[in-house]
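Omission of a single protein chain aside, the complex is shown with its protein chains in their original locations.
Note that the chains are named A and B in the order they appear, and that numbering of residues resets to 1 at the start of each chain.
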Amino acid sequence: MQDLLNVVTLGSIYLLFALGMALVWGTIGILNFAHGATFMFSAFVGHLVTRETELPFLPVVAVSVLVGAAIAALTQLLAFQPILKRSKNQHAAEMRILIGGIGVAAIPLALAQHQTRSSPFGFNSSYDAEVMDVFGLRLTTTSAVIIVSGLAIGIGLTVWVRRSRQGLALRAIGVDAETAAGMGVNRTALAFGTMATAGALAGLAGALLTFQLGAIAPETGDQLLIKAFAIIVLGGLGSMAGTVIGAYVLAGAETLVLNLNYGTWVDAVSFGLIFLILLARPQGLLGRKEVRRT
Amino acid sequence: MAESAVGRQTALLAMEDVAVHFGGVKAVDGITLEMYEGNIYGVIGPNGSGKSTLLGAMTRLTPSTRGRFLLDGKDYTRVPARNVHRMGISRTFQTVRLLDDRSVRDNILLGLDALPKQTRKETAMQVDEVMERVGVREVAQLRPDELSYGMQRRVEFARAIIGRPRLLLLDEPTAGMNTAERKEIGKLMRQLCDEGITQFIVEHDVEMMVETCDYLFAMNVGKLIAEGEPQDVVRHPAVQEAYLGKGAAADA
């Protein structure tokens, strides 16, 4: 049972990270390779700020969330938007956005590595995690916050994308950008808002994971990026509910491999999943079949 | 003329009960038609009636849901799309699809790439001749994005005819051209036809179709609603209704 709780915690972290990526990719069609760097750098700024002054839990999280939103918004404004404007078709834009994202991601990563000499960093916070006893299971307050916010935001986003007007507009873009433009959807503004939201989620995940582990390394973001991709592919692109399920499935599978004493193979789980899913069921567990006419 | 040929020779291209469905959308739904060598055929119909899909299915680029395709009486329904060009069916696309980084000359040469090899000299003569005919010889070294839209369409046209296909499928060949250019292309189509290249044209411009084609098909919502002499087809009640119903009476 304790294992199950650990799986849920791990899955919730994956979820918080993957949600932002899934939102952006599934709606405005941008696979943001800088998402991992955004995640890491938000936590890193939190680290820098708390090095100056000790802060309680919430302000640290707030700093990371804001930084995350700002980085993502800047990425959209300075890199992705210009690329979209200059690409002659969706296919070319996809590639250039992926490559541009890889370039953008290298900058904060290198800055953080330069500052920390590639060693892990944490927060100087007045917050101390307490261990609670829930039905005989050990649960830290940090884990509780992670689980609750992961599930709440996951379900919240699922409902929001499905029900709200903006959600509908986003889904319209995800299915067919041209028709959406015809419906009067302001793609630029929506894309900007979506990216900022995703960045905020990355920042939240960054702060919470750092609290949870005590410290993260600059490279942590890159590892999560591949896992998030596996999660999104597993759940099905465009399906928020699929992302939620995918996050917990991946966490479960990894924990299982770990418990079977194949610790060094853990990373292969997500890579292997990507492979299996792409080949067996490319639309993922809950994804829509792509309806595209050229 | 087309109808005089019916029953005497094998159709160059025949379709039997062809359907193309996209999920639940029946873009083409049960079309049977025949085309004979040495004519210009046209298909008219309102937007979304399935004209371009029909053309795509003939080249096998768009997979059909059911039905048979025959060239010279030989079934080619299961032939992969990449071999259709070699069988003598060539096409243009509704939108301009040229290689941006390549010269006009190079783009046209693409039309020969999958056909049997010839000597370099033959190829050079052929490409010069075809560029002369469609009027792009002056700009042979330019790239497509340096040309006007009408010019780009001519390059596409040249790419489709350089291999001397038996059947040429043209998807809105004069879209975006001015009246003079349209006339020129119309004349070229007739010349090609006299040289034995059968043509199948998808167009909105009914007037031009009546002028250019020997035989017309009319489509609406995936089905053939009329066929025959262009003048008769245009006056056909079902055709009138299809256009008027869509509020496009002005076109007709």
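Operating definition for what follows: a residue touches a chain if its C-beta (ideal position, glycine included) is under 8 Å from a C-beta of that chain, and two chains touch if they have at least 3 such contacts.
The rule is simple: contacts and distances are computed from a predicted model.
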UniProt protein name of the chain not shown, from "4Fe-4S ferredoxin", "Branched-chain amino acid ABC transporter permease", "Cytochrome c oxidase subunit 2A" or "Cell division protein FtsX": "Branched-chain amino acid ABC transporter permease"
Residue among B:Ala11, B:Leu61, B:Ala175 or B:Leu188 touching the omitted chain: B:Leu61
Among A:Leu4, A:Leu58, A:Met95 or A:Leu137, the residue in touch with the chain that has been omitted: A:Met95
Given A:Ile13, A:Leu209, A:Val233 or A:Ala253, the one touching the chain that is not displayed: A:Val233
Contact with the hidden chain (one of A:Pro56, A:Pro82, A:Gly156 or A:Gly214): A:Pro82
Absent chain, residues of chain B that touch it: 59, 61, 81-86, 91, 93, 97, 99-102, 106, 109-111, 113-115, 138-143, 146-148, 150-151, 159, 178, 180-181
Residues in chain A touching the chain absent from view: 31, 79, 82-83, 86-87, 91-92, 94-100, 102-107, 109-111, 113-114, 222, 226, 229-230, 233, 264-265, 267-268, 270-272, 274-275, 278-279, 282, 294
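The rule is short, and it goes like this: only the chains that are shown with their structure count from here on.
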Approximate Å spacing (C-alpha centroids) for the pair chain A, chain B: 48
